[in-house]
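Below: one structure in structure tokens.
This part shows chain A:
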Amino acid sequence: MRLAALVITLAAATALAECAAIPHDATRQAGELHGVWSVFLTAGAVVYALVAGLILWAAVAYRRRDRATVQAATFHQNVPLELAWTVIPVLIVAGLFAVTYAAERHVDSVVTPPGETVQIVGFRWSWRFLYPNHHVAVEGTSDRPPELVLPAGRTTEVRLTSSDVIHAFWVPAFLFKRDAIPGVVNVYDYTPLKEGVYPGRCAEYCGTFHAHMSFTVRVVSPEAYARWLRERGAAA
Partner candidate 1 sequence: MSAVAAPPRALAKEGLVAWLVTTDHKKIGILYMLTSLTFFLIAGFLADVMRLQLAAPQQTIVGPHEYNQVFTLHGTAMIFLFVAPFGFGLANYLIPLQIGAPEMAFPRLNAYSFWLFLLGGLTVFAGLISQGGAAASGWTAFAPLSDVRVSSGVGQDLWIIGLTLTSISGIMTAINFLVTPIVFRAPGMSMWRLPIFTWEMIATALLVLMAFPPLATAFAMLLLDRHAGARFFDPGGGGDPVLYQHVFWFFGHPEVYVMILPFFGVITEVVAVFSRKPVFGYTGLVLSAFGIAGLSMGVWAHHMFTTGAVANPFFSALSFLIAVPTGIKFFNWIATMWRGAISYETPMLFAIGFMLNFLIGGITGVMVASPPLDYHVEDSYFLVAHFHYTLGGGSMFAIFAALYFWFPKIWGVKLGERLGRVHFTLMFVGFNLAFFPMFLLGIMGMPRRVYTYPAQAGWGALNLASSAGVALITLATAVLVWNVIVSMRKRFPLADDPWGSASSLEWATSCPPPEFNFRAIPPIRSKRPAFDLHYPEYAKDSPK
Partner candidate 2 sequence: MKTASWVFVSSMAFGLVVAAVYWLTTRENAGTVLLGLFGAGFAFVSGYMLVIKPKTRLDGDEQRAPSELAGETIGVFSLESPWPVLLACATAGLLIGIVLHPMLAVFAFAALCVTLWQLVRESV
């Protein structure tokens, strides 16, 4: 029993440590998503420790001691036990679903009307960023990845699509991706909190140079953002 408690605590601690390593403060949504990661990693580590512990315990404690043994015991059912290990997991996954559903609703919801809008178009093999309100366009190539500039502390609505095959716009630091599908506009938003430069990747296999379809996201202060828009708009 004490050994079990120790193993479980260690597992939970490992999970929490792992969780701390996951980036979580780059956007408002990332903070929420990170909370879900914490719950699941901890629960997962505890369940693993418990079940693996039972497996290994049984494997060691019930070693055959007499080579002549052909039937060690005869019990083959225990209805209350079997009901318990059906009902308790249902309750656990119901709890996990509740956590999931709440977070998902928040993350998927979009602020209307949007403060800022950017249209993102994926193509083989780079990205185009269009700021329709400011007539600014940024287009990259595989050799010169484009940079998406976003204002910190403001919500920017993203309208994501593709002009050829399916791609996916993934910013790992934001803990979020969405597919870029031709003929479809996927709408979501980012509320970045921390200034910085974040790498981004295409995350839906799109052919030969899929590996080269990266980009960066630069989150800057609202003043720097306005300045950048003016400069880009003037240069156009």
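Following the convention adopted for this analysis, a residue touches a chain if its C-beta (ideal position, glycine included) is under 8 Å from a C-beta of that chain, and two chains touch if they have at least 3 such contacts; residues count from 1.
Selection rule, in plain terms: all candidates are chains of the complex that A comes from, given by their letters.
These numbers were taken from a predicted model, which means no experiment stands behind them.
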| item | value |
| --- | --- |
| Options 1 or 2 - which one, within this complex, touches chain A | 1 |
| In the complex with candidate 1, residue positions of chain A that touch it | 21-22, 32-33, 36-37, 40-41, 44, 47-48, 51-52, 54-56, 58-59, 62-66, 69-78, 81-82, 85-86, 89-90, 93-94, 96-97, 99-101, 103-104, 107-108, 164-166, 168, 170, 172-173, 175-179, 181-184, 186-188, 199, 201-211, 214 |
